[in-house]
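Attaching a single structure in structure tokens format; questions to follow.
Note that one protein chain of the assembly has been removed; the remaining protein chains are unaltered in position.
Letters A, B and C mark the chains in the order given here, with residues in each chain numbered from 1 onward.
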Amino acid sequence: MKTTDSIQKDIINNFKTLDDDFEMTLNYLIELGEGLDEFDDKDKLEINLVKGCQSKVWLNYKVKNDKLIFSGDSNTSITKGLLSLLIKVFSNQLPEDIIKTKLFFINKTGLCRFIGTQRSNGLESMENKFKIIALANKKSNE
Amino acid sequence: MKTTDSIQKDIINNFKTLDDDFEMTLNYLIELGEGLDEFDDKDKLEINLVKGCQSKVWLNYKVKNDKLIFSGDSNTSITKGLLSLLIKVFSNQLPEDIIKTKLFFINKTGLCRFIGTQRSNGLESMENKFKIIALANKKSNE
Amino acid sequence: MSVKSFNLVKIRDQFPILNKKINNHQLVYFDNAATTQKPKKVINAINEYYSEYNANIHRGIHTLAEKATIEYEKTRKSVSQFINSKSEKEIIFTRGTTEGINLIASSFVKNFLKKEDEIIISEMEHHSNIVPWQMICEENGIVLKTINVLENGEIDLDNFKELINDKTKFLSIVHTSNTLGTVNPIKQIIEICKKNNITTMVDGAQASAHSKINVQDLNCDFFVLSAHKMYGPTGVGIVYGKEEILEKMPPYMGGGEMIKEVNFLKTTYNELPYKFEAGTPNIGDVIGFNKALNFISDIGFDNISSYEKKLKDYASNSLNKIDGLKIIGNSKNKIGIFSFTLKKVHYYDLGLLLDSKGIAIRTGHHCTQPLMDKFNLEGTARVSLAIYNSKEEIDYFVEKIKKLIN
Partner (left out) sequence: MSVKSFNLVKIRDQFPILNKKINNHQLVYFDNAATTQKPKKVINAINEYYSEYNANIHRGIHTLAEKATIEYEKTRKSVSQFINSKSEKEIIFTRGTTEGINLIASSFVKNFLKKEDEIIISEMEHHSNIVPWQMICEENGIVLKTINVLENGEIDLDNFKELINDKTKFLSIVHTSNTLGTVNPIKQIIEICKKNNITTMVDGAQASAHSKINVQDLNCDFFVLSAHKMYGPTGVGIVYGKEEILEKMPPYMGGGEMIKEVNFLKTTYNELPYKFEAGTPNIGDVIGFNKALNFISDIGFDNISSYEKKLKDYASNSLNKIDGLKIIGNSKNKIGIFSFTLKKVHYYDLGLLLDSKGIAIRTGHHCTQPLMDKFNLEGTARVSLAIYNSKEEIDYFVEKIKKLIN
């Protein structure tokens, strides 16, 4: 299994081909979002919700061989694309690896543009949600 | 005796020769102030005082053949010059003529510059003082 | 029609930003309700102030201070003429509409209303015309009531009349809604208030650039506006208040400028309007604002109303033809502000996708959350037009939306 850092590096490389073009980046994000596994509407619960400024994100998970498998959805296509990238980074990783991970791909892909400035920083809330889930599933004796 | 209007016109003509030169105007004003008759320090009473923004003006008067003869002083030389012009216009006039007079020479001599903007409008207070004195000395049966 | 002629090309030429490319497309700026763009003469006036006669005002006697004071006060005079106030003393400079409303809440309502008195606002208010009243009401035991908004986005006048009772002392209402575009029947509302001895405040933030405001004719007690929504700079607003009311109000803030004499035993306050202008004001932008008023007056409200109405009707027709597009706010009397939802596309996606084509619209709740709640929405996309917008821009916008949903 790849580390979260190497997955991030892959993402950065993929985005390089977009040449910082705003429109292509958007369309690519939307495609990525469409590639996410179907999210069950009955899991769209308050406890799974992350509220951004203008969009909603639901995040759910299951545990498999001590690793966390995330699934998610959003009511906006672009945020869903962003979410899919976070799921790509964090899914199938051990809780302790998730907690340790520093997200660096956002700043290196021009994606900060879609996360918005300080005010609408839904990304931080999303990242926190992943890490809180990881914390809750960390082996307690560690 | 000249009318207040014709005195004002004389003043305007005198100032024309200064060509709107700031410094010459200032010096001329100061000279004019110096030409005022000595004002008795014991007449520097609260009731004779007009308070401007940064300067003080005292105004006194006597009545002679129904006409008002003004005398005045200021703690600043430039305001004293302005005062001397007002005295020139209003002195030796009948109260009713003073009340009727509209001051137009100020705007036509560039002197507004020395009276200051809205805030420090000491001129209005000075003019009012002259007119209040005139009102108080108007024949009551008129 | 006015004798002045209307020339869109000449108007657009005055706005440097309209030549900008955004994401490789010509900018189409449809976010005018948030803030309008600025004509060159406004930008130049600010530039000139700082390059040629910057100085602190009102107390200085040197030439720069004199010039700056004169120019600053000229704006006050222009505003007074622009909204037809009786006197320049009735014009107070603020940072914007929001500060203006807070000034009135804090200096008028707090001092002249008492416990259990009632204030009326409407469901369509901007947060800036809600929260100050909530704060002052909570602090002083005053009751806040809200007029219903009808399904078509108009104010419910019957409901308004029902709300009035002996305790109603103050009404604050938006002239033109920033979300719905609705132009409220302000004059009628104020007349009803006057009959019931209710003091009135009009939030003119969205109205002042689009129609002639005449405060004496409206007979409102207070009127507030923001320069930045009128082709002027950010950081400047106006409170208009009737002189006799402003006279009896205590100052809002304390500081330089607003005093006559300061003494540790007894401080006396300055006369109007300075009593309400504590501290060094935003001199440069106030001076710039004068040019924005000139810009509007040069075109003339006859021309503005007639052109903007045509543009609004055109946009309305075009939008209504789009499949699955629903306009929120269909008052007969409205300006070119269109909040809408699309069946297939979330407003947030729409905003970003249009941005990639150079089109700037606003998305979200537009600072009117209670109104969104009313219509059971989390937000909308909003197109808001101004004098420099064109039919071609609307066509381009509609074309892009159609592509997106197909």
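Keep this in mind: a contact is a pair of C-beta atoms (placed from the backbone, for glycine too) under 8 Å apart; a residue touches a chain by one contact, two chains touch by 3 or more.
Note that this is a predicted model, so its numbers are computed, not measured.
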In the whole complex, of C:8, C:64 or C:377, the residue touching the missing chain would be C:64
Candidate in contact with the missing chain, chosen from C:226, C:290 or C:303
C:226
Kindly state which of the options B:32, B:50 or B:78 is in contact with the chain not pictured.
B:78
Those residues of subunit B which, in the complete complex, touch the missing chain:
22-23, 26, 30, 53-55, 75-79, 114
For review purposes, identify every residue of subunit C that touches the missing chain, sorted by number.
16-17, 20, 22-23, 27, 29, 31, 34-35, 37-38, 42-43, 46-47, 50-56, 59-65, 95-99, 101-102, 105, 126-128, 130-135, 144, 146, 226, 228, 233-236, 251, 253-256, 258-259, 261-264, 267, 278-285, 348, 351-352, 354-355, 359-364, 367, 369-370, 373
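Assume only the chains that are shown with their structure count from here on.
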Rounded to a whole Å, what is the gap between the Cα centroids of subunit A and subunit B?
80
Centre-to-centre distance between subunit C and subunit B (centres being mean Cα positions), rounded to whole Å
46
Give, as an integer number of Å, the spacing between the C-alpha centres of subunit C and subunit A.
40
